[in-house]
Each structure stands twice: as C-alpha cells, then as structure tokens.
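Have a look at the structure below before the remarks.
The complex appears here minus one protein chain, its other protein chains still in place.
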Amino acid sequence: MASMNMIQAINSALDVTMGRDPDIVVFGEDVGYFGGVFRCTAGLQKKYGKTRVFDTPIAEGGIVGTAIGMGAYGLRPVIEIQFADYIYPAFDQLVSEAARLRYRSGGGFHAPLTVRAPCGGGIFGGQTHSQSPEAIFTHVCGLKTVMPSTPYDAKGLLIAAIEDDDPVIFLEPKRIYNGPFDGHHERPLTPWAKHPAGEVPEDYYRIELGQASIVRPGAQLTVLAYGTMVHVCLAAAEEAGVDAEVIDLRSLVPLDLDTIARSVQKTGRCVIAHEASRTGGFGAELMAQVQEACFWHLEAPIERVTGWDTPYPHAFEWTYFPGPARVAKAMKNVVEA
Amino acid sequence: MASMNMIQAINSALDVTMGRDPDIVVFGEDVGYFGGVFRCTAGLQKKYGKTRVFDTPIAEGGIVGTAIGMGAYGLRPVIEIQFADYIYPAFDQLVSEAARLRYRSGGGFHAPLTVRAPCGGGIFGGQTHSQSPEAIFTHVCGLKTVMPSTPYDAKGLLIAAIEDDDPVIFLEPKRIYNGPFDGHHERPLTPWAKHPAGEVPEDYYRIELGQASIVRPGAQLTVLAYGTMVHVCLAAAEEAGVDAEVIDLRSLVPLDLDTIARSVQKTGRCVIAHEASRTGGFGAELMAQVQEACFWHLEAPIERVTGWDTPYPHAFEWTYFPGPARVAKAMKNVVEA
Amino acid sequence: MTSSAHEPGAALRLHVPEPKARPGEVPDFSGMSVPPAGTLARPPIDADEPALREYPYALIRVLDDAQRAVGPWAPALTPERLRAGLRHMMLTRAFDDRMLRVQRQGKTSFYMKSTGEEAVAVAQAYALDDGDMLFPSYRQQGLLIARDWPLVDLMCQIFSNPGDRLKGRQLPVMYSVPEKNFFSISGNLGTQFPQAVGWAMASAIKGDTRIAASWVGDGTTAEGDVHYALTFAAVYQAPVLLNVVNNQWAISSFQGFAGGERTTFAARAIGYGVPGLRVDGNDFLAVYAVTQWAAERARRNYGPTLIELVTYRAAAHSTSDDPSAYRPQDEAARWPLGDPVERLKQHLIGLGAWSEAQHEALARELEEHVKAQLREAEALGTLGTPPAGVESLFEDVFKDMPPHLQRQLAELKGA
Partner (left out) sequence: MTSSAHEPGAALRLHVPEPKARPGEVPDFSGMSVPPAGTLARPPIDADEPALREYPYALIRVLDDAQRAVGPWAPALTPERLRAGLRHMMLTRAFDDRMLRVQRQGKTSFYMKSTGEEAVAVAQAYALDDGDMLFPSYRQQGLLIARDWPLVDLMCQIFSNPGDRLKGRQLPVMYSVPEKNFFSISGNLGTQFPQAVGWAMASAIKGDTRIAASWVGDGTTAEGDVHYALTFAAVYQAPVLLNVVNNQWAISSFQGFAGGERTTFAARAIGYGVPGLRVDGNDFLAVYAVTQWAAERARRNYGPTLIELVTYRAAAHSTSDDPSAYRPQDEAARWPLGDPVERLKQHLIGLGAWSEAQHEALARELEEHVKAQLREAEALGTLGTPPAGVESLFEDVFKDMPPHLQRQLAELKGA
C-alpha cells in the first residue's frame, strides 16, 4: 500500500498493466517525454521506451483512428485526450468506428481501446477546460463509460478498463486529482493522503466495471452521483443533516441498476447529481431508470442537481458548479416532500 | 395550397426563404447541380445561381466550419448533411463553435445556421443510413433541435429555423418523406397527397419553434413522440383501442413543457416513443421532465418505447424499429397499471 | 474570369467548380494530359521525397497505345500471373453485373459496382502479400476476389441471409473478412485511412514484417481522416500504402469539388514529405508496378507512400443513383485511359498468351461460376430470410452482453 493521489494512482495503473502486457501502448498529446500536462504518464516513456509511450500530433481524430487500427492488429492502446473538451474532433471515430466495429463485423474485429480524458470544472478553466461530456457517450451503444471518484477506484477501474475488450471512455475528474474536493472552494483542499481511498496497493488489482459502490449507507434518501459530485453529495448530506445513502456509480455504462433500485426501493426517495449540464444529461437516464424500476416505491419526486444548461463560465464557475448548498437543498426538498 | 410530400415542402421552404432573403445560402454534398440525393434542393441552383446554392467537398466539418464563418459575416447558411449518420465529423464545429459562439463572445458574434439532415431508419439503410442522433444535440446548450412529422410542419418549422438567429439542427425523418408511415412496413405506403397535412401553402408561413402540437386529443394517456413515431403512435392508439392524447413535440429544444405537463396532469399516464436507441435518448429527458412536473399526478410508471441499445441492423430493421405493436403494448401496460 | 475581376478594388467573386460537360453535352477530357507510356524513370525504393516531386504531376503508365509493356516500370509478371489477373478482373466484373441484376430483382436492398476500376483492386492485391492488411472502401471488392475468397460468402452478406457471417447487420457490400486480412468496411467515408496507419504502426511497434494498405475515393480525400492518416503516417514513417482511387466522381460531384481542379490528389503527399505516385489506374501492369514499389519501400522501413490511381467510375455510384442526371451518358466510353479488362486482354493477346476465343470461353465460364455461387447463396435465402435468431441483434454490441441488453432482449422476446 502507498499513499497516492489520483494522478499517481492512474500512473500506477498504467505502469502495472504495461509491465504485465507487452501489447499495451500509451500515447496522446504531450504524454511521451513530458509525461502529460497532468503528469499521469510521467516516467512511462523512460521505463517502456519510445515505441510504447509516445507523443502524437494534435489530432484527436487521428489518435483514436490509429488506436482503432492498433486494436485491430492486436495491441491494447490506452490513449489520452488532453481535456475531455477536446474529444469532439474524435467523435466520429469513437461513435461510428470504435463503438460499432465488433457489431458490424459480426465479432470479426474489435477495438479494445481505453480513452482517458480529464473532465469537469472547478479549476477556472473556462468553457473549454471544464466539460463533463459523459452523456453523449452513454447514448452510444458499444461504448463503456467510467468515472472514478477516488485514487483507489481510479486504479482498479482503469486496470479493468484497459483489460476490457470493448472500448472504454475513462473520464478523470481533474478537480479531484489532488484531493477529495467537496465543493467548498473557499476552504483549503484536503489531500488524498488524508483519505482512506488515497491508500492504494502498488500491485495489480481490478474493480469490475458495472459495480456501483455505496459510499454512505442511509435510510432517508438515495443519492446517485459519480466523480467529483460523490464528495459534494457526502458533504451535502452532512450539512443537510439527512440520512442519505450515497451511491457512487463508478461506471455509467454498464450501470449497476440492481444496487440503485435496491436502495431507492428502500428509501423511496432519490436525488441525482452531476456536474454536466442538465438537459439530456446522464441524470435524465438515471431518473428514467429509477422511475421505471421503482415507481411504486417512490414517495416524492426525484430531483436532479446539475450544472446549468449553459457553457461553463470562467468567472461564474462557482455559480455554475452544483455545490453542496444546492445538493443539500434538493435533499431537503425530497425528504420533506 | 398545393399537395406536397415532405421533400417538396422542404424544397418550398428553401425556395420561399431564399426569395425573401438574399443572405440565405444553401450548400452541402450533392445539393447543387444535382439537387441533393433526396432531391430536397432540386431546382434551387438553377433559380438562385451557383454562388447561393452549391456542392461542397465531402467534409462535414468543413461544411459546418465554413457555414459558421459565413454566419459571422452576416449570411444565413442552410446546409445539408447528406445523412444524419454523417454529422459526427462536424460534431466539434457544432458543439464547440456554433453552439457557443454567441455566449463566449458576449453576444458579439453568432452563427445563425440551419443544419438539415435526413434521419431515421426503415429504409434498409443499415447502421450508417438509419440513425436518429437527436439526443446528442439536445444535451448541447446553444443548439435548437427540431424534427417535423408532416409536410405542413416541415415547411413552417424549416422557415422558422432558417430565420432563427441561433443554430438549429433540423432533422428530417426520411421514412416519412413520401407518406405518413405508421410502422406497418408490410402494407403499401399512403402518400402525403391523401393526408390533410400534405396540403401545404405555397407561400411563406412559420411554425414557431418550441410549440408542440396535440395531434390526437385523448383522456386516458399522454403519448409523447416526434417525427415518424408520431404516425406509429397514432396507429398504435387505434390498434390498442386506447383514448390516447398524442403530442407531436416538433421541437425538442426548446421544448413545450407546458403542453406536455398540462396533458399528463390531465391523463395521469404517459408513454414516450422514439426511434433512437434507449439509453440516454431524448426519452430519458422527457421522462425526467414529466416526472419533475407531474409526479403527484402520475398514476402509473411512464414507459419508453424506443430503438434497442444496438446499432441499427440491416436485416433486423423491423425488429429494431419500435413499431405499432410495441407501442400499443406499452400503452396498454400504462393504462392498465 | 474577366480581367476586371483582377483590377485593384474589384469586387470579390466566388469560384464554384464546374465539370467540363453536363448531360446533353459532349464529354470533354481535353484538359486531361495522358503522357505516353514508359517514359518515367523508376526511382530507387529508398529515394527521398524531394527527389520524387515530379511524380505527383506525372502519370505512370506501362501499357502503350498498342498495349505493349514498355519502360522501366514494366513489371516482371509471367503470362500465367497476368492471365490470373485478367481472370480476377473479369470475375469481379461478372460478379458486379450479376449482383446489380439481383438487386433489381428485389432480392437485396442495395449494391455498388466497381466497373471500370477492376485493375485497381486486383493488381494491388497481386502486388501485396497475403499477410498484408487491407483497409478498403466499398469499391474494392476486387481485393477479396483476387485473394480467392468465395463469392458465395460475399453474396450471403449481400443477402443478409443465414450464411452471412456479419449476421445481417451491415448494408450489402460492407464486407469484413478477417481470414483474408480484409478489414470491416465502414459506411462512413475515410475512417479506415487512419486505422490502416494505426495497424501499420502496430506492426512496426511489434517488429513484424506485414504492412497495411488502405483506399479512399477522390471525394473522400476532403475528410479530416485522410489528413490524420497522412500526418500520422509521415510522422511515424508507418509502413502503409495510402491509395486514392480517383474515379472522377463522388456521387454527382466531379473531382473538382475535392480540389482536383487545381492539382492532383497525389500532390497531397508532397505537403507531408511523403512520396506521391500517380498511376494510370486502368493499366494493370502500371498499378501492379507502382504498388509493388511502394510495398517494398514500406517493408524496408522507408515509410509510407500515397498512390493516386486515375480511373473512371463507369457505372452508377450505387443502385440508389442515376448518373444520367449529372453527367453525359457516354462519358465512360470516351474515357482516355480505356477499360482495364480490355487493355490487359489485348496485352496478353499481343504477347501471344491469350486469344479472343479463350477470352470468350473464360467469360462464359466465369458467368457460370457466378451463377453457381449465386444458386448456392440463394439456397440460404435472400433479404427477408432472418440471418439468425433475434438474440443476435443484441450480440456483439459488447463482448459480453451487459444487463441492460439482457433486459431488452427479454423485453423483445416477451413482446
């Protein structure tokens, strides 16, 4: 066990898997010599050589396109998109190609790539360094979409994603790279070193995709969240004084509907939180599935707490961010409804 | 008034607006001399000249990118993406640029483009000529998303879209270009000439974006649909013998929540239908909004009838397509629940 | 343009390309330069790109007007091999003709012919090794035919019948044949180009000896993926052949809308420091020779080559298309580079290795072969015969079926 922040945990996942499987290659903009603008690939080129860890042209579509070809060859590419906001030039290769290759070829070819991309706001990155685009991927059949909330989970989930034979979009909430940010931006950040999930085994382990984690058991209300919002919701539950059961989804597709439904059937109440903008966000799908699976148990309307339906603004970032006050208010609404 | 199919109604909308506004330009792959693979732009180049109606390179990103620049200049581009399935190479220009230009420039620049794209399946087009990608656009703040279900609506909505100062994604369900297809693929298609909404004024008229239309009033159940599925739901209501109130949304963003909520609060029951795949489809957002606005009125779980979470398969297209039998079954479930 | 458009202060004007002739007009290829065969040198395979800058503007041709093989590019192919090539081209054509009829009969939904372009696929397949990986567009069925893949398998795909190994999921002609190192064809134009580069990079990473090749049409060169492919291929010196099949048309748009008015598609290569070769695409021997040069170059770690194959799409774009609406009906007949089958046939006759009688006999034999294969395929069903059980609809979305798809499958079965 070692104390790791999320960057180190991701680096460790890459290191451990690359050591085990010579077919894993890592590439992307600035990931080679420099080790990535967030340092997630630091040291890997030195250790595994320039042909397994390398820089690329600034062409996200080319990065994904070549990765698909490498996957068809038999390699297992793990690519970095520097910011999730810059994944759109690769959208066609992801949606039309990676996601459908196995299906359209009758299982003859597949693209076992892992696409890592830092996502989310709260770092004064403005509209192009803050986005959470998970919902556009969860709508695409053939892609898996994962977002961790702790270093421990990040490593175990990333290893499972890399070893997965399907394409996985692995979104890393950069606001929690260094510590479990709870939305109180006015307070100093607690580092991961002080959090139990900052203790990470140095060796290999997997967290299977599709298994949610109940991070706070509770009786009054079910809260569904992922990424940074898990910590915001935990803080909000304390502040609202609500006995919330907080579920960290970890993987959005595949989704652990069993865990979700069991909890909502128990509590009868549900709040869903995400940082992405509201309309058509993954919260809509969660609300739909909860409604479908738990309608007769629901005692109050489900509420969503989300980013607003606007781009992520630079100066108003804390007005945009669905912080603990907004989540707490929704919790109270739902509990008192 | 003239009898028009949807292709002719779209052509007429383009013709009428181009005649009124010299700043409207129309371009896309094969839209110039040839008049478009679905003939929607037939005759326009001859009438308005090669610099207002022209063919383009096969580069959807370039088509949208140049259209944004033209919009910034002061033109009003109406572009065609040959199939909605081929819009993804333009995704970055749509999401990062067209949708955010007004916001990020503080209102200094905007991109008043209209993106026409034939969508939907049921023509044995396989996975790359059948998609309904509306949900990935409805999640993008700054875009409007429209889908007509009749020639009359298509013309009025397209004129409103072209005149709109915001970017509009205008999806044309190609299965109903020639007639109101109700999902009974085994029967011959009734042409638009036999449908009241196939009577279309030759002159200018607008249907404002954001206004749903109640195409069948009813008391037992509210059905939310758009595009081809409107006709499928009407057929299903007859077949199920359910007194359904069928609402044609027409515009997804902006959404006419008032009309929707009023209806569901009256009926207490709701079925949502779309052809796109289920997870993260626009149906999820509809279900969320209905749940939020009408929870205390709901007497049964809302049901979704949608395409399956798979690519659109060539041979199994009628297994994939959410036809009247599946919709009727959902209606009965919800009414009997 | 009149000169006033160029005077200081003149109003700007948009140039919109226009082909030389439209329906009802006389086809006009006068602007196209067709240099004599055999005049261009064959550079060493390790030549640096700067030494090759004339090639994108030239046209490598081996067969002269009398269909004799001339000049340094003439490949050393035995008459047996040439006859085999002729046979594969003729088989491709017979297959295309039959499949068009089958589609017209309503037995399938869609078909795309490669008529007039058979030399591209067949000669290129001949110049590559069987282990080399092919990332084709939808118009290189000849690659599979040249690799002796059974027609019945292609037909079953076209019919989406129970013999279709793609389980009825793909539009007809979107084959995928791992056994023949033939990658799954995509309906999305150009996407295969960077994928081929990635495959080639992987082969280089692993110290393999197999190279990759990919094909796009003239129209498709405008897609970003083509730029990505060239950039990555150049940067990493990937062992890959990037082929642009310039058949003059992209549905209704002539190649001027992809930039062909101002320069050649082979010239694109120059911008990346990659060799660009331009070849008479209807000249089996020239296509073979150029491909063989580029393949050897790639295999010896001298990096990628872009090849423009100049040919003509003699048939409609697809069964959904009617070219008489946008180009003169007799344009194909007037195409200056002739017909690839006819040219190779005459070459063989000139060699004394073939005769009209043999040719006719072969044509009949191939037609019979196609018919026999068709009977076999039709026996398994045509469009409408379910290719598999409905559960196959939910298979292969992921390697293992996740719970939500299991639920949907149950829902479907319950319906």
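To keep things simple, chains are lettered A, B and C as they appear, and every chain counts its residues starting from 1.
By definition in this document, a residue touches a chain if its C-beta (ideal position, glycine included) is under 8 Å from a C-beta of that chain, and two chains touch if they have at least 3 such contacts.
Note that the structure is a prediction, hence the values are computed from the model and not measured.
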item: Partner chains on view for the chain not depicted; value: A, B, C
item: Residue among B:A13, B:L44, B:I123 or B:C141 that touches the chain left out of view; value: B:C141
item: Per the touch definition above, residue among C:H15, C:R81, C:R104 or C:R407 touching the missing chain; value: C:H15
item: Missing-partner contacts on chain A, residue numbers; value: 29-30, 32-34, 37, 50-51, 54-59, 61-62, 85-86, 88-89, 124-129, 278-279, 308-311, 313-316, 319-320, 325-326, 329
item: Absent chain, residues of chain C that touch it; value: 1, 5-17, 46, 49, 53, 201, 203-211, 222-228, 231, 234-239, 256-259, 261-263, 267-274, 299-303
item: Chain B residues that touch the omitted chain in the full complex; value: 25, 51-52, 56-57, 59, 61-62, 65-75, 77, 89, 92-93, 96-97, 101-110, 141-142, 144, 164-166, 210, 253-255, 257-258
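Keep this in mind: only the chains that are shown with their structure count from here on.
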item: Chain nearest the overall Cα centroid; value: B
item: Farthest chain relative to chain B (centres taken as mean CA coordinates); value: C
item: Centroid distance [mean C-alpha coordinates] between chain C and chain A, Å; value: 41
item: Distance from chain C to chain B - Cα centre to Cα centre, in angstrom; value: 35
item: For chain A paired with chain B, centre-to-centre distance based on mean C-alpha positions, whole Å; value: 31
item: Chain C, residues touching no fewer than two other chains; value: 164, 167, 169-170, 174, 186-188, 224-225, 397, 404
item: Residue numbers of chain A (touch at least two other chains); value: 61, 89, 92, 96, 103-104, 141-142, 253
